[in-house]
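The other protein chains are all here in position, but one chain of the complex has been omitted.
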Amino acid sequence: MPWDLIIFYMLAAVCIAAALGVVVATNPVHSAIFLVLCFFNVAGVFVMMGAEFLAVIQVIVYTGAILVLLLFVLMLVNPDDLPEFHQGKPVQRVVGGLLGLILLLEIAIAILNREVVGVTGTATPEAIAAVGGNTQAIGRLLFSDYLLAFEVVSLVLTVGVIGAIVLALPERLGEKVVQRKGTISLGHARGVDMEALGEGTPEGEAPILSGRGGFAKASGGRKLVMTNDPDEYTGA
Amino acid sequence: MNLDLSLDLISPVWRLTTPQLIVFFLALVLLMLDAFLPKAKHFTVLTAVSIGGYAAAIVALYWQHDKNESTFNGLFRADGLTVFLSLILLCAAILSVMTSASYVDRLEGRMPLGEFYVLLAFSILGALLVASAGNLIMIFVGIELSALATYVLAAFAKRRATALEGAMKYFLLGMFASALLVYGMTWVYGITGSTDLDQIAAHLQGVVTGSESRQPEILFALLLVVVGLGFKIAAVPFHMWTPDAYDGAPTPVTGFMSVAPKAAGFAAILRLLVQGLGPLRDDWYLLIAILATLTMIFGNLVAISQRNVKRMLAYSSIAHTGYMMVGLAAYNSASGEGRFVSLAGDTAQSDPGITSLLYYLFAYAFVNIGAFAVITWVQHRGRGMLLEDFAGLGQTNPLAAFAMTIFMVSLMGVPPLLGFYAKYYVIVAAINADLLWLAVAVVLASALSAYFYLRVVAVMYFSAPSRELRATSTPLLNAGIALMAVANVALGLFSNQVLDLADFWSGAMTVAQAVASR
Amino acid sequence: MADYLILIPLLPLVAAIINLLLGRTVTRGKAHLVSVPAVAGSWFVSLLVLRDIWNTEHAIEQKLFTWIPSGSFNVPVNLYADQLTAVMLMVVTSVGLLVHIYSIGYMHGDGAYYRFFAYLPLFVFSMLMLVLADNYMIVFFFWEAVGLCSFLLIGYYYKRRSAGNAAKKAFIVNRVGDLGFGLGVIMIFWTFGTVNFWGPEGVFARVGDFGQTTITVIALLLFTGAIGKSAQFPLHVWLPDAMEGPTPVSALIHAATMVTAGIYLVARSNALFQASTTAMLVVTCIGLFTAVMGASIAITQNDIKRIVAYSTVSQLGFMAFALGTGAWMAAIFHLMTHAFFKGLLFLGCGSVIHGMHEEQDIQKMGNLRKYMPVTFLTFLIGSLANAGIFPLAGFWSKDEIIVGAWISTVFPNFGKVVTVLAFAAAFMTAFYMFRLVFKVFFGKENFDTEHVHPHESPKTMTGPLVILAVATILIGFVGFPPEDGKFHHFIGTVFESHAGEATHAMASVAVHNDGGALAVMAEEGEHGGHHVSLAMTITFGVISSVVAIGGIFLAYLYYIRRSLSAEATAARFNGLYNFLYNRWGFDTLYQERIVAPLMRLAYFLWQVIDVKVIDGTVNGIAKGTLSASQTLRKVQTGVVSNYALAIALGMVVIIGIYLVGFSSLDVPFLR
Partner (left out) sequence: MGELGVEHFLSLSAALFIIGMMGVLIRRNILIIFMCVELMLTAANISLIAFGWQMHSLDGQVFVLFTIAIAAAEAAVGLAIILALSRRVHTVDVAEIHELRD
């Protein structure tokens, strides 16, 4: 067995194991760490296919940026809010697993019967080496053929930043301090449990939404916070 | 694409991209204005700049309208489809600005208007880029740009848990579908060796000719793409995010979401499925037809039992996706008789199926945004969006009720309104394509839909008003509603002109195919 | 050049829309400020059109857009104005404008003032589009539209039960005619493959390509529409009832414009009718019968508006048989003059009713000339014109019709019979008109002078009366000298060109049919209609004057000198009187023989078929749908994992089916 094959199998095995770890780990932090492990191995696989640049990107962007971000969010989310794993819904798991297996079969058919192969390009290892390596070659493509897409991706990242700021920025300071109370019908989907504006329930009767607990099954045992005060929906 | 060993930077034809550039600069200008303009002037200036920008882009479309060229090494195409879809998207953008300005500025705890407009512009820009894409990568990047901005818009009322919930579902499933789409595109790339749509078509044409059955990898690639794009346009059974995301989003955003991302999804379908995978038409048309039937029937059926008008319209928009897919299924049938259009020197036969789909999208923008605008209008006046909240609107506010009636009846497809013509052309296209059963399904589904559309009308006119509406001044929103109501009547009469425009794309496509087969 | 053509229908449409949308809130009592200028503008543009056509002698066209383009069936919406259209435009806009002005005074203070001033321009718009259309489909569309406007306006006082019934009656009776027209349009499309009037592929140019039977059927179907709209026997019953609407409406729609749509349609389709002698015969017979019947009924009626309404029916009959005898120009001439003097009469009636505080029974009037001199004078002029007294409008046109019948080459001998009966109708016309005048304006007051104080109407009402009276006096002279006036030269080209086109077709038909009459007529057609000697013109002028004066004199004997007693005559000819008084029994006949059985059938269908069978099924389906809907909505669990599961399931199933069913796979365990 050639060495590259052995290396591939090792990388692949760790990769798949780590991926499974992501899915089954009880603690989300463990999942994240498994994911890092998996991505490191994927970067190794990239190198095997001559995509050194992408391997580096994979490590820097995924493990360096995305996963750190993810871990931050994990930390920001109250640990009490995390659901325990293996809690009910076995049907979902069985069906999910079954679908996965069937899809595996289908993909396997597609891979193993593969006959139609696209036209061969000119980016042979020798040609790439002549340009100065993988990074050089990709750079050239990126700034010639794919210039427009490259520019548009910069916009995508801009939108990502704007969106993250808009959504994650905490609202007015008061909101964090003041316990939220009162619910609202305006803009609310069901409008059933919500009283109308203006003629609403007296303040004392409005359910006090504090932390968690108490509030029936609609929110899965948790409280749904709609608004600070009724007026903020009406611009009054 | 081949690797060019010498580094020669391309010199793109910028003039072809004028409308897209205008929207791009609009977004940047809005961003700057938002940062540096005094808060008091935000509403007027930003709204005016937005509408002006989109209007300028529409004007700029005029110089694109007879082109059939590509630039940026084939990444960007300026042809009939680009123009027509851009027209739809820019109209939708203007209408969305008109209907959402006061809502965003006043309701749900005063959302930041500047960011809203910026995201709207980026969402439109993404969709515009999909419409003009000539490459798998551009389709993907454009769709994601549009979707990303829309995720944020859907979550824009972040004080309301339901808005975030809807956005979360939209986002997670959107990414899931994106993964399927990318995987599908991966396979398309794998079997053709190119990401350029024309080359994909040319390569597939070679593979497909002379073989009755398909290699599994081709089917696999095709079906993954269909699933990924089916999600974007909300076709059953990939539709389930729609009602929740639409329900949760701020109402004017819902109107926008039901049109622009859907148009972007159909643009991607037209580019990828029709232009790129067109040679596989015989493989996908039946699937599309069956999905269309499921979509129409499911959407209309579930809409019947909704008491929340907004949610009802969400289901109805699923059904309308189904009608549009009928036009898609009728694509390139042997027996179809198209009209001849002349385009950039080439005379080509248009495709009635695609033409009807494009016309439907166009009509749909004016009807659906309008319907959501009336809900917005009611919310401005301190009411919710349940059926009961519309009770007696006919007596208290006859004009609003009249507008809503127009929109409902138009959605139902009653002549001589815009919605009727849209459905009419779709049905004609289906019949021309020998898909008689599909045409019958459209008619049956429409009959089903009468129940819940007319119920809104009935509630408005025959129920006693339960509560006084609060007086609120929303001139821009009123103007928008009036505009759309008039357009529903007027554009129906001038459907031929719109149809001519739509024909450009169908013509352009056959030209492209002729070029590809040369 | 002709881009202003669109303005003619557009202005009233805009006015209608403004008043419909903003009437309740903005325009309210000032609604006429929107409508009147709009119609005036439309009138002015029509004048320009008339001038242009007059000068250039060419038709004006304006292409708008294509409506419903799909395959071979496409309907262009184009405006087309030739000489005939120009005349119709002038009639519609002139009378329309005057009626608008008149309505300012007449409708003053009405609760839904704006609604009236929305419907009225809407009607004007539809009518203008009808005459401007250049294909049968659009004509049919606006044919229905004018019907709808008429329905809305007859039922304008919708709180009055009789108004509602009259509106319904007009609507239903017209449906019968419209059904025929609709079938005609379909048949035209089948036969010709197009519905367009003009052009080498148009209907008129290719009449000769098809067999005579086909053309006859088409022509008769079209005429069915005309029967309904122009109130010809046997569908005339709706018109007198339509008088329930406000009087200006009666003047505009039910005297001057809408009812002439049928005449216009036949005249417009003259190429079709000329190709079929049978159709011409039918038109003549029905027109003649209607003329005599309408006049005879009018003699006995007592409701002032009803008399004028039956007079309208009768005059429409005149026009119809003029068409049938091939006197096309005379028919259109009479259409035009009639529009003015009948409009005048109706507005005069309105003025009388207004002055008498909504009294319509002529038995309860009398000596009104003392109280309302302007109305009296103008009404007198209208009556004289209607009776056909020299030199008023009615004289010229009616005389021409009669001469046309006499010399008709379509049916040479039958034409003489027609002439005699036409004289009888003319005699009755003079009689009933002056019976009306004498009873209303002369004699002694038959009303309670203590409580009823007749008064002259306001200026906005008398103004139009005066204008119309002047027009009634003068309009006849456009047709002077008879048969060869300016009017004839102007409009003659319309019928000439088609006659020319039809000639060849007919010549070939004539060979087969050995139809001498047709050949003669075809030859005549080449020269543009009749050629009448001066002597004959004068002779007929004298005869018809004598007949008219005789009718007036008889009325004078009965109602002024009272040397003859109306009551005694009525008692003597009791049966005849009752027969006429009950309007030949048509209303009763229809009620008993048609409406009642239909109602019974409908009741049966409703009670047995509908309630038991259909409703049961429908309810069952509805219930099933609802429960399906309720079940399916539960699929939407709200849990995002389930949604993802649906996507994945859909994907896996679709891929599976495709791989098994459509792929080239040759894996044993899959095949």
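Each chain gets a letter, A, B and C, in the order it is written, and its residues are counted from 1.
Basically, a residue touches a chain if its C-beta (ideal position, glycine included) is under 8 Å from a C-beta of that chain, and two chains touch if they have at least 3 such contacts.
It should be emphasised that the depicted structure is a prediction, and the values quoted were computed from it without experimental measurement.
**Q** Among the chains you can see, which ones touch the chain that has been omitted?
**A** Hidden chain, whole complex, touched shown chains: A, B, C.
**Q** Which parts of subunit A are in contact with the chain that was left out?
**A** Touching the missing chain: residues 1-2, 4-5, 8, 12, 15-16, 19-20, 22-23, 28, 31-32, 35, 38-39, 42, 45-46, 48-51, 53-54, 57-58, 61-62, 65-66, 69-70, 72-74, 76-78, 80-83, 85, 87-89, 92-93, 95-97, 99-100, 103-104, 107-108, 111-112, 114, 117-124, 127-128, 134, 137-138, 141-142, 145-146, 149, 153, 156-157, 159-161, 163-164, 166-168, 189-190, 211-212, 218-225.
**Q** Which parts of subunit C are in contact with the chain that was left out?
**A** 633-634, 636-641, 644-645, 648
**Q** Taking the full complex into account, what residues of subunit B touch the chain not shown?
**A** Within subunit B, the residues that touch the unshown chain are 1, 3, 136-137, 140-141, 144, 148, 151-152, 155, 158, 161-162, 164-169, 171-172, 175-176, 178-180, 182-183, 185-187, 189-190, 193-195, 243-244, 247-248.
Here is the rule we use: only the chains that are shown with their structure count from here on.
**Q** Have a look at A-C versus B-C and report the one with more C-beta pairs in contact.
**A** The comparison resolves to B-C.
**Q** Averaging only over C-alpha atoms, locate the centres of subunit A and subunit B and give their separation in whole Å.
**A** Between these chains, centre-to-centre, one finds 26 Å.
**Q** Could you give the separation in Å between the centres of subunit A and subunit C, each centre being the mean of its C-alpha atoms?
**A** 72
**Q** Please list all residues of subunit C that touch 2 or more other chains.
**A** Touching at least two other chains: 642, 649, 651, 655, 659, 665.
**Q** Any chance you could list the residues of subunit B touching two or more other chains?
**A** 215-216, 219-220 - these are the residues of subunit B that touch more than one other chain.
**Q** Quick check on the complex: what are the subunit A residues that touch subunit C?
**A** Touch residues, subunit A against subunit C: 89, 92, 95-96, 99, 102-103, 106, 109, 113.
**Q** Can you name the residues of subunit C that touch subunit B in the complex?
**A** 21, 24, 65-71, 625-626, 628-630, 632-633, 635-636, 638, 640, 642-644, 646-647, 649-651, 654-655, 658-659, 662-665
**Q** In the complex formed with subunit B, which residues of subunit A make contact?
**A** Residues in contact with subunit B: 106-107, 109-111, 113-123, 127-128, 130-131, 137, 140-141, 143-149, 152-153, 155-156, 158-160, 162-163, 165-167, 171, 185-191, 196-198, 224-228, 232-235.
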